[in-house]
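Notes follow the structure.
Of the protein chains in this complex, one is absent; all others appear in place.
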Amino acid sequence: MKRIRCPIHNHILLDERAEELVDAPEFQRLRRVHQLGMTNLVYPGANHTRFEHSLGVYELARRVVEHTEMDRTNGELAGALPIAALLHDLGHGPFSHISERLIGPHEGLVLKMLRSGRIGEVLSEKGVDVDLIQRILSDEDPASEIVSSAIDVDKIDYLLRDAHYTGVSSSVDLGRLINIMIFDEGLKFRERGMSAIESLLVTRFLMFPMVYLHHATRCAEEMLLRAMEFGISESVMTVEQMTLMDDMELVIRLWDDGDVSAEIARRLFERRLYKVAFEERFDPALAALDDVVIRKIETEITSDAGLNAGDVIVDISRFPESNLDGIRMVTEEGERRLEELSSLSGYLASAERDYWRLYVFTDRQNSEAVEKASGGSFEAFKTG
Amino acid sequence: MKRIRCPIHNHILLDERAEELVDAPEFQRLRRVHQLGMTNLVYPGANHTRFEHSLGVYELARRVVEHTEMDRTNGELAGALPIAALLHDLGHGPFSHISERLIGPHEGLVLKMLRSGRIGEVLSEKGVDVDLIQRILSDEDPASEIVSSAIDVDKIDYLLRDAHYTGVSSSVDLGRLINIMIFDEGLKFRERGMSAIESLLVTRFLMFPMVYLHHATRCAEEMLLRAMEFGISESVMTVEQMTLMDDMELVIRLWDDGDVSAEIARRLFERRLYKVAFEERFDPALAALDDVVIRKIETEITSDAGLNAGDVIVDISRFPESNLDGIRMVTEEGERRLEELSSLSGYLASAERDYWRLYVFTDRQNSEAVEKASGGSFEAFKTG
Amino acid sequence: MKRIRCPIHNHILLDERAEELVDAPEFQRLRRVHQLGMTNLVYPGANHTRFEHSLGVYELARRVVEHTEMDRTNGELAGALPIAALLHDLGHGPFSHISERLIGPHEGLVLKMLRSGRIGEVLSEKGVDVDLIQRILSDEDPASEIVSSAIDVDKIDYLLRDAHYTGVSSSVDLGRLINIMIFDEGLKFRERGMSAIESLLVTRFLMFPMVYLHHATRCAEEMLLRAMEFGISESVMTVEQMTLMDDMELVIRLWDDGDVSAEIARRLFERRLYKVAFEERFDPALAALDDVVIRKIETEITSDAGLNAGDVIVDISRFPESNLDGIRMVTEEGERRLEELSSLSGYLASAERDYWRLYVFTDRQNSEAVEKASGGSFEAFKTG
Partner (left out) sequence: MKRIRCPIHNHILLDERAEELVDAPEFQRLRRVHQLGMTNLVYPGANHTRFEHSLGVYELARRVVEHTEMDRTNGELAGALPIAALLHDLGHGPFSHISERLIGPHEGLVLKMLRSGRIGEVLSEKGVDVDLIQRILSDEDPASEIVSSAIDVDKIDYLLRDAHYTGVSSSVDLGRLINIMIFDEGLKFRERGMSAIESLLVTRFLMFPMVYLHHATRCAEEMLLRAMEFGISESVMTVEQMTLMDDMELVIRLWDDGDVSAEIARRLFERRLYKVAFEERFDPALAALDDVVIRKIETEITSDAGLNAGDVIVDISRFPESNLDGIRMVTEEGERRLEELSSLSGYLASAERDYWRLYVFTDRQNSEAVEKASGGSFEAFKTG
């Protein structure tokens, strides 16, 4: 077993299969894709990558297999699960979630990579059950819940890791979370450790206002999305080409060959971000607006303020759906859903509203014009 | 300035007044009063004391004074506040909150100590404004909120400290909490750091099921309370004498001179705790029962099970009231109460119900009899 | 397996045998013996106990057994070693190393306890091989090196633990130390992790000036030793009785029944420590003085200064011998002794001299007289 030092889990123990997969160029590329997109513009320590996160998720899956003694009950799965965990983020394009909005869900891309390239070769050489890996990564196996559900090894790893690198204090009781896991037609948790689950859910909840939805990060990422869009329309690259790039390659291509896209990219890398010109707090109708409508409003504000495409950005907070219903707890009185036992878990979704914001961003010099133009733009869309 | 090493705050900086107060025997006694009563029977690391906690609260008050530049606006208060913080727990009897149920609130005792003994002498020699200290400790000064309110330096210190010594993971962003404090006719907080406040409140919320209300701690502490009561009725000591004892002195007195009290004390120190014979989840009427009624039920169960006084303990979870309304936030649109901005803070009180329990404890050998006797005892008291 | 939370190792996993041994009153007594004697007078967080340390050493032994897969090669030993680790400190009297100077080595007492009392009962009921435990604890088995040698699980635990509770920063790479252990006719280490060994040795080296030999701790502990001696000569207790006491019981007995011993005990608990009146840096002849000679000099200084027995304390730093020769390293070129590979390890013993001190302590009011009386007292003993 190869040992890799990890600031979060102390050590990652790679078996031979994992080691060869990690050596594949497709996996090495993840070294050059930041875990948190452009968050390092706000938290300068947030330079961690999908590479180390993937190793961490593998390690946690390995520990879950060990804790649940899965090799006794299902040897095939015990072998496949950590490999599925290792590969789960392989389909991420440059800047992860930002390019995803143009490329489409990264989960789809992974599935293709399982049967092609060096990854496909290694899996086949080592006799790994690719169908099983595919089922796990497609939410078609009971074990999928370990890798991707409301509480999974992916989330546990990224919450711990994001906190470590941003310097934000957070609280995830890793040992206890694994200790209360039961694998029995899916992932279940012993009630005795319910506070560890609540702690994880709240930690995640609080990472949104502090990190994931920080207004400057939102602004930078929306600017980058615009740069990517211009980059495609300016023929710097196709969407297909972008898919295989890493973060810096994308930026350098835009610098070299782009026009408006190069300008935005340069702003980003010199951290000349737009500022908040206008903001609104939560309104259910605003929160329900889809991307198309928002872009339409953005265009109107841009034109009302006498500016050009790309000069104004409208952005609303998007909290990911988290299917907390799905969490099953094992109590002395039988199986229950988490929400029956934990009021707190039920409240979190509505508490997100406190941190919901609609922002209109623009360059400082256009602030006044954009604020004025934004003023009435949202009234018509608000809840009567 | 004297520097004392602290695992929580790195260093405590004592000025000359604080140093002499710490040297007073009344303060040195706090070295021998555990911060968390008998919690070390469950978390073996929880041997920390009121002494180090008091130093920590002093240090935090000192940092708040520094951060708010209080010496510019109110030099008197800037001088008095850390001293008030230092002394706030001086009135704790042995095992803190357990003896408090017989002695009465520790806050009253502190006030007497300000004007007598070595503490009184030092305060007077050093020209400290004792009236102001008294007002701060009696909630009669706007600055009282810094030492004792829904979010205060006392709570911040004990949450950080209890987590460090129990090994429970928790999340308190000390730097940010102090950074958003504003002192302006009481303690207020800038909205920008609201997530740090929510994080503190949730951390505290989760410490109840994990630590403060752990069933074995509850059991041990109720057993100790019975030992104290027997100790008094067996004339081992008076309540007044107990007030001045420290943890171990109390136990040794009971061992030496007590009868039933000695027996219970010995059980505790050999960790032969009672076990849970019966339990109920939250019911509003049960939760509203007062001590007198509970003791009455306890007596009935004891007798129904054919046992002797002290053999059965009935205990219900008691969450402290926390007046979250009182928290004032400073937003761009003016002052608001926390609850207007933070849904989460509003939910926590009701979420406590999930962890509420009624326990009936007894020795393992009496378990069956007590379970049977408990069966119907609570039905009549439940919400129709 | 019972899980106990530990701030150092996260969790302690007790098997049934360990759980019953921990429940024995002899073991529970360790809850009331501080790990670091009176160090909490200097580092207020240092209230940790032999109880939690013993659990920690057990846990580390358990992990070493797991890592070396000892159950495959020697099942008997794999079962016995963690139990031996658990019990290794059972013979400590009140304030550990201080009473040891009157009682004699604690290692001897443990051996008796293996075959008597509740510990003896449990070991016999559970079919533990007591002879093997005894051999391990008497340095008569190759596995003794895991529990007690230059690098052992005892040291690893106490260095990590003492740092956690004092707040001193230190560096012990637990995961790596265990990872490079090989059990093969004693404990050996892989050369690849030599830096982890050097780091441990230096951490230990630096704990002496920072914590273990801090002048105020030395002073307090020497005062306590005098209190114990007076307590015995004043018939407060016999040495045998003292052996079974815990820290606070000892102090309360002295308070209640002692004369000079009560006075010193009270000084200690009100932290009215003697101060340094005189000090010398390292001199080989001074460092070689034995206790009898030092006491003789102490008596002379006391009398020269016109004071009474107990008013003056002479103390010299005593670094424990550490047999670093014994450490065996496994390299690609075969087995080597640590000192052949690590110059640093060879230097540490002589580097201790930098921190060596001879102190003469007395009450502040006698400082001048004692300083004067000390002046010439050591010249005659110094290296020509």
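Should a chain be cited, it is by its letter among A, B and C, assigned in written order, with residues numbered from 1 in that chain.
Everything that follows uses one rule, which is that a residue touches a chain if its C-beta (ideal position, glycine included) is under 8 Å from a C-beta of that chain, and two chains touch if they have at least 3 such contacts.
Since the structure is predicted, the reported quantities are computational estimates derived from the model, not experimental observations.
**Q** Can you tell me which of C:Ser124, C:Ser169, C:Thr238 or C:Thr299 touches the chain that was removed from the display?
**A** The missing chain is touched by C:Ser169.
**Q** Please pick, from A:Thr49, A:Thr217, A:Thr302 or A:Ser374, the residue that touches the omitted chain in the full complex.
**A** Only one of A:Thr49, A:Thr217, A:Thr302 or A:Ser374 touches the chain omitted from view, namely A:Thr49.
**Q** Which candidate, A:Thr68, A:Ser96, A:Ser144 or A:Thr166, sits in contact with the chain we can't see?
**A** Of the candidates A:Thr68, A:Ser96, A:Ser144 or A:Thr166, A:Thr166 is in touch with the missing chain.
**Q** Touching the missing chain, which residues of chain C?
**A** 168-173, 194-195, 198-199, 202-203, 205-206, 209-210, 341-344, 347-348, 350-351, 353-355
**Q** Could you please point out the chain B residues that touch the chain left off the display?
**A** Against the left-out chain, chain B lists 3, 10-11, 175, 179.
**Q** Tell me, which residues in chain A touch the chain that this view leaves out?
**A** The missing chain touches chain A at positions 4-8, 10, 23, 25, 28, 31-32, 40, 43-45, 47-49, 51-52, 55, 164-168, 247-249, 252, 269-272.
Assume only the chains that are shown with their structure count from here on.
**Q** Please list the single chain whose C-alpha centre lies closest to the global protein C-alpha centre.
**A** Of the chains present, the most centrally placed is B.
**Q** Go ahead and note the Å separation of the Cα centroids belonging to chain A and chain C.
**A** 50
**Q** So the centre of each chain is just the mean of its C-alpha atoms; given that, what is the distance between chain A and chain B in Å?
**A** Averaging C-alpha atoms per chain gives centres 40 Å apart.
**Q** Going by the touch rule set out above, which residues of chain A reach two or more other chains?
**A** None at all.
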